[in-house]
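Heads up, the thing below is written out as structure tokens.
With one protein chain withheld, the remaining protein chains of the complex are depicted in position.
Here the chain labels run A, B, C and D in written order, and each chain numbers its own residues starting at 1.
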Amino acid sequence: MLKVDQIDVFYGNIQALKGVSLEVNEGEIVTLIGANGAGKSTLLKTLSGLLKPKNGTIQYLGDSISGKAAQGIVKAGISHVPEGRRVFANMTVEENLELGAFLRKDSKEIHKDIQKVYETFPRLLERRKQLSGTLSGGEQQMLAMGRAIMARPKLLLLDEPSMGLAPLMVKTIFQIIEDINREGTTILLVEQNAHMALSIANRAYVIETGRVIVSGTSAELQASEEIKKAYLGGH
Amino acid sequence: MKKAKGFWLFLILSIIVYGTVQFLINAGILNPFYSNTLIFIGINIILAVSLHLVIGITGQFSIGHAGFLAVGAYISAIFTMKLHLPFPLALIVGGIVAALAGLIVGIPSLRLKGDYLAIATLGFAEIIRIVFLNIDYVGGAAGMQVSHLTTWTYTFICLFITILVIMNFTNSRHGRACISVRENEIAADAMGINTTFYKVIAFAIGSFFAGVAGGLYSHNFYIIQPTNFGFLKSFDILIFVVLGGLGSLSGAVISAILLTLVSTFLQDYPETRMIMYSLVLVIVMLYRPQGLMGTREITDYFGKWKSAKGGN
Amino acid sequence: MGNTPLLQVQDAGIQFGGLKAVSGFNMEIHQGELIGLIGPNGAGKTTSFNLLTGVYVPTEGEILLEGKRLNGLPPYKVTRLGISRTFQNIRLFNELSVLDNVKVAYHSLAKHSIISSIFRLSSHFSGEKEMEEKSIEFLKIFQLDKFKDEKAKNLPYGQQRRLEIARALAAGPKLLLLDEPAAGMNPQETHDLMELIAFIRNELKITILLIEHDMNLVMGICERIYVLDHGQLIAHGTPEEIRNHPKVIEAYLGEEVTNDA
Amino acid sequence: MEWLQQLINGISLGSIYALIALGYTMVYGIIKLINFAHGDVFMIGAFIGFYAIAGWGLGFFPALLLAMTVCAIFGVLIERIAYKRLRNATRIAALITAIGVSLLIEYGVIYVRGAQPEAYPDVFAKKSFDVFGAQISSQSLLILSVSIVLMILLQFIVHKTKIGKAMRAVSHDMDAARLMGINVNNTISATFAIGSAMAGAAGVIFGVYYTKIDPLMGIIPGLKAFVAAVLGGIGIIPGAMVGGLVLGVVETVVSAFGFSLWRDAAAFIILILILLFRPSGIFGKNAREKV
Partner (left out) sequence: GCNSSKDAGSEGSSSKGGDVIKIGANLELSGPVASYGSGIADGVALAVEEINNAGGVDGKKIEIVKVDNKSDAAEATNGAIKLTSQDKVTAIIGAATSGNTVAQAQIANDNKTILVSPSGTSPTVTVRDDGSVNEYVFRTAFIDPFQGTVAANFALNDLKVKNVAIYADNASDYAKGLAASFKETFEAAGGKIVAQESYVAKDTDFRSTLTRIKAANPEYIFIPGYYEEVGLIVKQAREMGIDVPLMGADGWDSPKLVELAGADALNNTFIINHYSSEDQDETIQKFVKAYGDKYNGKSPDAFNALGYDTVYLLTDAMKRAGTTSDSEKIKDALAATKDLSLITGTITVDENHHLIKSATVLEYVDGKQTFNTKVNP
């Protein structure tokens, strides 16, 4: 579905990604783990068109999307839930959801999808008229995910969805990720919480200082002593 | 150690600059046009550096600096012209009264931020101007005639003191406190910084020197009128600071020199003067939005150059 | 010190418009303790830190530090009395160097006046020198001294969190408040952080109150834990008690408490 | 009667300020730029309207539409050329650029046509209505109603239409807006187009009402409109309307008491006082930074 081949990404003169390659197949949950500053968010931003790779190609459903503008990529079916949620603070929950469907024209279906998001996240229904800036962290995370789903993506990019969430909420969020995936959305998940991530993912990549250093199935990684030591806090 | 060295360098450099210019004036090599341009540059540097403390260091978005210039100009003119007191005293009193005005203007800064503070400071400056417009004692709209007392020596001494004081203030725990207010007021507060105090102090010191500049200004240009101190004048000063690089003292100095020269040079092209001036402004901002110096100081380059040499 | 607790919070609370973000909050912390504060997102944890540090003025109740009332004091005075903190969303002085970030926190402990700095009197030099030396000592504890001339914004995320803690310590607190210090860290980094927190408490003898969602960390090092939900205290006790508290499980931990690692 | 008349005077003056402030506040609301060139776009609009009416003999409404169109294009050009590069720069750098652009427009126009003023021809038969002995001119009614209609229209655009939602999204977080599929450049252009068209309309109406236009005419109304926008809560559309009216009435009342020389000072004093009690303006939400 998605094939990233040898991409280099720069911030000014700083190279954040160095020849990164990876693949995501239809229907999978793939997770990307790695230390702070490894370049995980940078990769997702490149996939969703916020950054442009200097070298390398990105193929999505057979077409090249490297260097394409963000709105085109959204239209093609990739939604990105950014790090730190980035909800539109001065707009209501419902307006945020509507914005998620910005490129869609089928207002009836949009309305239905909003109801569906409310079913998935009953908390959002309670708060639908509240300005999203006043929501708690967990609520904002739900909103950010709901907003991304509103675009009916085929591929959902999630950047640290569990950050700053209470344990119960983390469980809920991971549950929802699995549900979304079960309903047919492919997922690329960036996580610090490697335990949880590996427990739901099919495959994983480990990224360090801008390079992919290890990849494999979740089971393989969970079993690896080195990975355990470095990312799972196994000591 | 490093800073002490910087100080001596500054002192020696100052003496050389002063001495050379004074010699050239005495020898008649610098005609009045050039010496007057130098005085004007000096005044503009004082204004730029004093505003730099408020905006560049403390991060208080003040766009009404001409108001303090006006206070200093009028008060000092009253002292020399009406009360017949000596010029140096007039300069100091002009500065002090401007500093008091700065204290008052500093108060809204305790509650206002960003653009709201900006418009409030601009409003204060306009109020000050309108007050002078309505006082017949200082000539109202017609303005007040002032004797020419400003000389290169006075200008240089004031300039020297301004830079020294603001530099010393900035490079101390107090300056750091101001910068921390600029960087993150909430965190500064949480670290035990009395943010209120430092904001007001920055306004007071900044306006003191703007007031001194006002005294030099009024005694250099024969007449002062309220229209000399409108918001466009404030913008001029603001432009020095931003173009030089917010937070960079040497940047403020350099851009005050450059812009004054550009403006003087453009006097020969009256029809296109303002067009060229505004183009310079826009183009510099487009290609160097961080200003000429960014947040660096000229000594940083100097230091780098030196250490590079040392490394070889 | 006697028996007066270091910090007493009595029925404190605050309202934003109609919303009671925190109400009837009671807490006692004694010298040398390491206490956790947990609760679901939006429970009011950060808000209660804001009450303690003077960012918000409580609309009800009392806050006492060593018996002294803190209500209504501005944050900088609270800090000078002995409470300092870190922020949930990092708030460093980005353009200042790492060293200067710490020096700012030393500000209120230094004595030299504006006049002495402007005229470069000897008290200025001695004051600045002392600040510099002490700041570097702190940076060394946190192994940040090698970055001392780097701008704070250029540090990697994990180091920025450490610098925030270093800076808070430099303000000379009796009580240190940490708001989600492990957020965004991977398990290994979290583990290092736990050791650091233990060191601060054990070696530097500073009392600590921390908010954290990482149960390994909270349960692993805190002696007592307070649990907030919807602005109300719902439980309080040792980690063991909290882990099995039905209300806490329902509101926060979820059914089965996984205790991995 | 005198007081009723003064109130009417104040509202007429205030609706001019409001008219300019609406476009000002809208642009500010979306990209947080104090667009000092807004007053100059207003001036350009006034001149286009003048040449259209006096030179080419167009009627008022065609001239108004023409001025709005040209100003919209002009506004978009200004944004694309001067402001776009500065989106990620500091706010103050953008402000200085705006001041530069403002000077450039003013003196560009002076270079082309000189500094002398121009007088708008009369386009409406003058009519005054008598209300309890006070005079209301048809023109001031026109201005007031145009301002109110435009305010409602703007409020509708920003809050109810899709482009409006896109604008608000962009104003809060450009990258997140991109992730929704919003074309940020086009959205900002649309904002400038609408804001500048409003300024153009205000220019023509100003010309018709006050007759005199000149290349520097935008400076003071631009500043007053900025004050009005801040007074109402900058970025808030009804705030600009109310701010403009308050400013107009305050100035008029001060003059009515015989302190006409103090009226600008009074306007600023009111501004500062309101800001001290409501630091984000009359309608502004007192959004304290969440810690």
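The rule is short, and it goes like this: a residue touches a chain if its C-beta (ideal position, glycine included) is under 8 Å from a C-beta of that chain, and two chains touch if they have at least 3 such contacts.
Please read all numbers here as calculations on a predicted model, not as lab measurements.
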*Where does the absent chain make contact, in terms of the chains shown?*
B, D
*Using the definition of touch stated at the top, determine which of B:T121, B:N220, B:S234 or B:Q290 touches the missing chain.*
B:N220
_Even though one chain is hidden, which residues of chain B still touch it in the full complex?_
31-33, 36-37, 40, 133, 140-143, 145, 148, 217, 220-225, 227-228, 230, 232, 264, 267-268, 270-271, 273-274
*In the complete complex, which positions of chain D touch the hidden chain?*
2, 5-6, 9-10, 12-13, 16, 107, 110-119, 122, 126, 128, 135, 137, 210-212, 214-216, 220, 251-253, 255-256, 258, 260-261, 264
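The criterion applied here is as follows: only the chains that are shown with their structure count from here on.
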*Among all the other chains, which ones are in touch with both chain C and chain D?*
A, B
*Could you grab the centroid distance between chain A and chain D? Build each centroid from C-alpha atoms only and quote it in angstrom.*
42
_Can you pull out the residues of chain A that are in contact with at least two other chains?_
none
*List, in ascending order, every residue of chain D touching at least 2 other chains.*
291
*Touching chain A in the complex: which residues of chain C?*
38-43, 88, 156-158, 180, 183-191, 213, 215-216, 251-254, 260-261
*Sites on chain B touched by chain C in the complex*: 7, 165, 168-169, 172-177, 179-180, 183-184, 186-196, 201, 247, 295
*Can you name the residues of chain B that touch chain D in the complex?*
55, 61, 108, 111-116, 118-120, 123-124, 126-127, 130-131, 133-134, 186, 231, 235, 238-239, 242-243, 246, 271-275, 277-279, 281-282, 285-286, 289-291
